[in-house]
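Missing here: one protein chain of the complex. Every other protein chain is in place.
What follows is subunit A.
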Amino acid sequence: MAVLLLAEVAGDTLAVDATAKAATAGAKLGDVTVLVCGPQAAADEAAKLDGVTKVLLADDAAYANGLAENLADLIVSLAGDYSHIIAPATTTGKNILPRVAALLDVMVITDVTEVVDADTFKRPVYAGNAVQTVKSTDATKVISFRTSTFDAAGSTGSAAVETVSGAGDKGLSAFVEDKVVESDRPELTSAKIVVSGGRGVGSEENFAIIEALADKLGAAVGASRAAVDSGFAPNDQQVGQTGKVVAPDLYIACGISGAIQHLAGMKDSKVIVAINKDEEAPIFQVADFGLVADLFDAVPELTEKL
């Protein structure tokens, strides 16, 4: 079995965590070739990942910025050599892989959490309220992997890097600009600790107390959909069915009731702490440590005493 993994490239650098986790998933299926659409340095980084046998580098500007139309055509032009085409289930992977699958006339299998065998995979449905095991009958399997359920591959390898080129720019779409949030905090999906705020935080200004605790712990900041909907936090901090899925060592939920859609995004965290003044809040049913308290008292106190 030969696997083609689309590396996650953020700006000019390899997103090592997401790519390394997808590499672990890919290694369960066969020899992993990584396709890096970015600069040489990103390809060199990918070549170090354990389990990777080859790196293909496409450094044409048409493949920068993750434009789906150009990238999907490039992947399809390489597809003949592979039984599986995979990517981490990032917004880039989610954007491109279904397009690749349709061009190959196969079904995409998204957000896979477990490899059963080369054709059979587990994935959550209904906001994680059910887990489906699906078996593909397609010749080529196109799969995105939920990174939170796979360990990152190590970086002790040294695969060869080959340059590939494709048809280039199809002229269907063009990059205008990125508004990337500049932050010194760790990236949400790979952080060891996540501190999240929900509707109970009450306002965008009040989110400062969530951020203060996060900074004290060197943690990433997350938010429930309710907090994002209310404008308290930006969407890229959203944890849940329609946002990001995280599984840190420690997840601290502040003023989050624990709607099913939120639990879908964090219930695989190793330890969950819930701080909520409503002792009936469903979040306490999944929390290892629950503290029934007003978050405006408890969170600053926690920040101060840690």
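Before moving on, here are some points about what is shown:
As a working rule, a residue touches a chain if its C-beta (ideal position, glycine included) is under 8 Å from a C-beta of that chain, and two chains touch if they have at least 3 such contacts; residues count from 1.
Assume contacts and distances are computed from a predicted model.
A chain of the complex is left out here; the name its UniProt entry carries, from "dihydrouracil dehydrogenase (NAD(+))", "ABC-2 family transporter", "Peptide/nickel transport system ATP-binding protein" or "Electron transfer flavoprotein subunit beta", is "Electron transfer flavoprotein subunit beta". Of A:26, A:51 or A:124, it is A:124 that touches the chain left out of the display.
Of the options A:2, A:78, A:118 or A:134, the residue whose C-beta touches the omitted chain is A:134.
Across the interface with the omitted chain, subunit A contributes residues 10, 65-69, 72, 90-92, 94-103, 105-111, 120, 124-138, 171-181, 189, 193, 217, 225, 228-229, 234-236, 238, 241-242, 244, 249-250, 260-261, 267, 271-273, 279, 284-293, 298, 301-302, 305-306.
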